[in-house]
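Structure incoming, see below.
Of the protein chains in this complex, one is absent; all others appear in place.
Just so it is clear, A and B label the chains in written order, and each chain counts residues from 1 on its own.
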Amino acid sequence: MFLPDYYEFCARVKTVAGHRALDRIPSMLSSLGVARPMIITDRGVSGAGLIKLVSGAMKGSKARVGAVYDEVPPDSEYTIVNAAAKLYRAKKCDSIIAVGGGSVLDTAKGVNILVSLGGANILDYEGAGAVKRKLKPMIAIPTTSGTGSEVTVVAVIADHKKKVKIPFTSYFLLPDIALLDSRMTKTLPPFLTAPTAMDAMTHACEAYYCMAKNPLSDATALMAIRLISANILNVIKKPGDLQGRLDLANGAILAGMAFSNSMVGMVHNLGHATGGACGVPHGVCMSLFLPYGLEYNMHKRAKEIGELLFALAGPEVYAATPVKQRPEKTIEYIRKLNQDLHDATGGRHARFLKEIVDREGRQMVPKEKLADIARTAQGDGAKVYNPEEINYDDAMMVLEYAYDGKPLKRKKIRKG
Amino acid sequence: MQSPNYYEFLGRPKMISGKRALEQIPLELEGYGAGRPLILLQGGAGSRGQADTITKALYDSSLVIGALYDGAIAGSTSGIASELAGLFRARKCDSIIAIGGGALVDVAKCVNMEVAEKKPALGLAGEGKISRELKPMVLVPVALVSGNEAANRAYIDGLACISHFLSPDVVVIDHRMTSTAETRPTLYSGLTALAHAVEAAISVSANPMIDAYAYASLRLLCEHLPAAVKKPSDKKSSVAVANAAALAAIAFSNAPAGMAHYLAEALADGTGIDPGICMGLLVRALLKTRIVEKKGIREELCLALAGPGMFSAAPASGRAKAALGAIDGTFADLGGMMPGSLREIGVTQQRLNEAVREAVKASPSKLSAKECMAVIGRAWNGK
Partner (left out) sequence: MNYDRYPEIKPGRKTIKRIYIAVMLFVVGRAIQAACRVDETVKKEFKNLKDGFAFVLGVHPYGPWMIVGRDAKGRAKYMGWNPEGKKIPLKMSIKNVESAILVFTFQESTAVAFARNRFVVDGDLIDALAVVRVLDLVEVYLLPKLIAALAVKRYPKWSELSPVRKHVGRIVIYTRALLGF
């Protein structure tokens, strides 16, 4: 077990997970001592009847919902945070229940900063370390098994005008309670289950080779990969498989714990930038860049990448593969998984940049945008935690390979 | 690997471990709005050096040490707790830094209960009696001998107080403190941690989070405990064992204490035998019994003990044996420090029945007396 010269790890979130975990909401609210929670969510979630499930579970509670804000868009931005905070104050709420995917949870964290510390604009709290004290009680109920935002210290909030994603980082952004209920992810369609689960998978893999790795981030990452790898294809083929759904949810939260404490590298660096410059959903970028992140850092992290094979492919494959071949086999396995997901979703799971299309079927990342992405990536924090340096030319090189899905030419990677 | 139908888990302490970790304390406390800690450390031969180290580590910060108590603490009694609570109040302290292990940390937690709940700590004995966040508490381990230090419990006058508010807020592991531990406390810490981690991962409450904490803890123990015991002043291995002990305690906080824990406590009660040694022998016997009786051991626990390499090399049916082999290997590496059986450390055969009775009585979850007898018998006989 790798023990670094120095590490920090904090995942102070009470996890409540199960097939009927929502039933525990009344006692959770009373343990937090709150009476008027505000529900933050998006239209998709409330349209799927999931808010009804939550408010139904609250019937036995003394607490009453103070307000519902359900206008969080898929790629939320700071203006939304500011608007929701205004509603919170107007309705005199005292806590937050966030129900949704990454965008909703991150928005809710932003709202919590504003309503706890004061102010009207979330952008005033930019920077790692601007949030320095306990915020209002918050319960996070994820409806995708992906971002792990329910247990991370980060909230990524976009500024669409500037085309950037701004990370807010503080231990106080950790929600008090993360509530995972298999019913909440059951209705997620396969073409969304695939990228979100791969998002979690990427968190765990990156956590395992990035610079702040430590015993706990390694342990949580390995457990996460085992859970996700064993279930991802089954759940996509059988969306109603509640046990598989719960396993994925547990995998995602473990992956969140891992990467929130070991930070992430190139995959997120390029992923954030692609999201910022072209509006591609986060999870889609993650699965697509993951093999490249592994290839790019191979010369510095061969051992770690080789160890991932155990969690991904299981003990039999691991034992049958000679140590030297394990790193390459890991990359091969991830590429194969992306291909399998592509097939299982009828081609909707994108394997490379060229393949990403929006709802109208338009290509989202035209080749001339690559330079834009590479430039944006230089301003993204994840590059700091990547083992190998990534400057503009490096990013450009990787993007060109990822554009049509060719494996990296290892000779082209500049080794520091 | 499959998630349970339902579980709850809270890993409350923030872990900070390694180079210059002590120097992080002021900013951590600042995050809680605190800046006047009461520092407790065990009086005695090493206390001068420890006091200097911690004071220097707090230089150049806006923090003021309300008081640094370095008197002797023999046990956790309401007497010493209320005296120190008085010191805390007299100096207008707002937080606690406990440096050490065992009774000292129990006392620190009891002081915290008294000052935060404004009533004697003894009145808060039991489970879930604490109603609010206590004052911020930083634990700086030397050797975590009782296994409760980083966990959600404290003892006062022999009674347990259990609440997640009793888990330290921050655990700061720094070799300048861990390497001052002596051989025996290091061994006891390691064996207690081993037993707690194994029993959490084998319990009915086992879940993926417990598995992860147990994995980290057990891997560190298997790889570093023998070296730390042979040379407690070794920086790297003493830090590794302190990490393992804290992580095991967090897993232990989220699961009911198991058979080895209760049997060891019963054996140690009033006999002067160390519970850590007993726990180590008992938990090995527990796993062995499971294998002999073909009850099997959870795959995740086998993985944690054997490590991915040994786990994968064994056939699926042989993984439990590989796990047991890993414990045996670690015990063998401990050499002469590790006794082979309870008999060797002076436990009489007559004590066994008594201990089983006491353990069954003490445990809130119904332990099977038959299984206890089988396990303790095996531990008494040795291999």
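Note that contacts are C-beta pairs under 8 Å (C-beta built on N, C-alpha and C of every residue); 3 or more make two chains touch, one makes a residue touch a chain.
These figures come from a predicted structure and were not determined experimentally.
Across the whole complex, the hidden chain's contacts among the shown chains comprise A, B.
Checked against the full complex, the candidates B:91, B:129, B:184 or B:343 give a single residue touching the omitted chain, namely B:91. Here the missing chain is touched by one residue of A:226, A:282 or A:383, and it is A:383.
Residue B:67 is the one among B:1, B:67, B:122 or B:373 that touches the chain missing from this view. In the complete complex, the residue from B:8, B:23 or B:117 that touches the missing chain is B:23. For chain A, the residues touching the chain absent from view are 6-8, 126-130, 164, 166-167, 210-212, 263, 378-381, 383-385, 387-389, 414-416.
Panel shows chain B; residues 19-20, 23-24, 26-27, 55-71, 83-84, 86-87, 90-91 of it touch the chain omitted from the view.
Keep in mind that, in the parts below, only the chains that are shown with their structure count from here on.
One simple way to say how far apart two chains are is to compare their mean CA positions; for chain A and chain B this gives 33 Å. Every residue of chain B that touches chain A in the complex is listed here, in rising order: 1-21, 24, 30-33, 207-209, 211-213, 215-216, 219-220, 223-224, 236, 239-240, 243, 247, 300, 308, 311-313, 316. For chain A in complex with chain B, the residues that touch the partner chain are 1, 3-21, 132-134, 171-172, 214-216, 218-220, 222-223, 226-227, 230, 243, 246-247, 249-251, 254, 257, 307, 310, 315-316, 318-319.
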